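Quick one: structure below, then a few questions.
All protein chains but one are shown at their positions in the complex.
Right, chain A next:
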Amino acid sequence: MQFSRKRKVFSSAQVEYGHCLQLYGQPPLENITLAEFETFAVERLKLLKTVENLGVSFVKGSEDYQKKLSSEITNLNFPYKTEANDDRKQLTGPTEYEKRRKDHISHFILRLAYCQTEDLRRWFIQQEMDLFRHRFSDLPPKYKTEFLHRNDLQYDTISPDEKEGLMEKLVSSTYTVSGATVKEQDFYKVPFQDALDLVRLRKVFLRQGYAYIPHQDIVTIVLNDFRTRLSKALALTARSLPVVQSDERLQPLLSHLSHAYVGQDYSIQKNIGKVSLEQIDPLSAKSFPLCMRQLHRALREQHHLRHGGRMQYGLFLKGIGLTLDQALQFWRAEFVKGKVDADKFDKAYAYSIRHMFGKEGKRTDYTPYSCMKVILSNPPSQGDYQGCPFRHSDPELLKQKLQSYKVSQAGILQILELVKGMHYQLACQKYFELTHNIEDAGFSLNHPNQYFAESQRLLTGGKEVKREADAPPPRGGQSVRAPDALQDKPANPKQASAEITEDLDSLFQDD
């Protein structure tokens, strides 16, 4: 790709876009203006952020999700399946051609911006995959097949005999498939590693290490291919990046783009030292979100929390301003009331507290967990109190808990309704509104520390807390802001060491 300040000049090498969906195999060859470069990039970023937001507020693939995403694609003028039905002649027509060109070029621009760190890559791949999944799934069958042909994607199918023999198992492994439809469609046999999303959900039949995938789920395999290619490509791009970065016109733009989606990560402690240990009890009732209130209570009652809980709660406390010394004092005081004596605490647990503050090991400074992280990763198991109560509690228990916190009956119903629709963060926000006696929280909740900060702002009159706007703003009536996917995991080189040290801590668990 060449960039010029001058007016747009098409090089003769115009790309043919034969299908509305592409695997982005070839980089664009034409020259484009800096202005167009920027518009394309920003618009694709908008689209990817919408993808991310929708993934948080809705079940991926649900009707609402599909509808909202489709309309965003159309609004931003990216190619969409309806046009795939258009007459073939129109494919080179300005509109559809322009859209496909934009899809192509903008994808490659963001590759430049998002290849730089493991975190950026992960975020980018995730959103591009979700986008691709949506677009592919929405294609009429004929166009799916055409897409596979065009891109030379071939997968092994099983013979009718084998299918016959496995009939019952295939039917009961695949949700929407009946005996009749099993007969009709092809089944692909791939190593289970290539269909992890289906394996994870137990939505596919497995035998001897192979997954038997019905044609209707072929998107899974295609997506796996897409992911593999994209992550290889990003690694390559990263290597050529120094050249691009030396371009002083592009450098600031790219770095701006890659920072654009990051929300506040609550790792910078503006409030450090402003909370005293005595305040924690009252604060936990007034200003902690339920997840942290639950952990706090469990800690006070059990005088112990297991690893996952310690991380979630400890980092939150760090985020609201506890100093390292305070944190040590706080955890020690509680643990020694239980089965751990001071000596054992210093040996086995103090390390992990210091570690959270980046004072041990590789000195990774951990950031507090976002709601996304709490909700999606590390769900609680036996003996755990971590997680998000809206997501991980039995509705019945949640109801009792809300009752005991004096939430009105009507309020509880509203919250449970949101929980049922899997809008956990919205449910939490509703809880915020109800307990702070306000109509509309006026923010979209994506972080427990944000909950705390907003609560304090209301209760103390907004002296302490600043909010950062993150660009670009959500669109299409979205009420949930981009969660901070970025901060969730430290960058890879760091990550390796972070994991190591984290494990170290969990080793000292309870065996």
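By our rule, contacts are C-beta pairs under 8 Å (C-beta built on N, C-alpha and C of every residue); 3 or more make two chains touch, one makes a residue touch a chain; residues count from 1.
The rule we apply is simple: contacts and distances are computed from a predicted model.
Of "Ubiquitin-related modifier 1 homolog", "Cytoplasmic tRNA 2-thiolation protein 1", "Cytidine deaminase-like protein" or "DNA primase", only "DNA primase" is the UniProt protein name of the chain excluded from the display. Residue in contact with the omitted chain (choice from A:L397, A:I438 or A:L459): A:L397. Checked against the full complex, the one of A:Q26, A:S381 or A:Q403 touching the unshown chain is A:S381. Among A:S173, A:S287, A:S370 or A:Q425, the one in contact with the hidden chain is A:S173.
Between the chain not shown and the residues A:Q208, A:S246, A:S404 or A:N437, the one that touches is A:Q208. As for the chain not pictured, it touches chain A at residues 169, 171-173, 175, 192-193, 196-197, 199-202, 205-210, 294, 298, 307-308, 347-348, 362, 378-387, 389, 392-394, 396-398, 492-494, 496-497, 499-500, 503-504, 506-507, 510-511.
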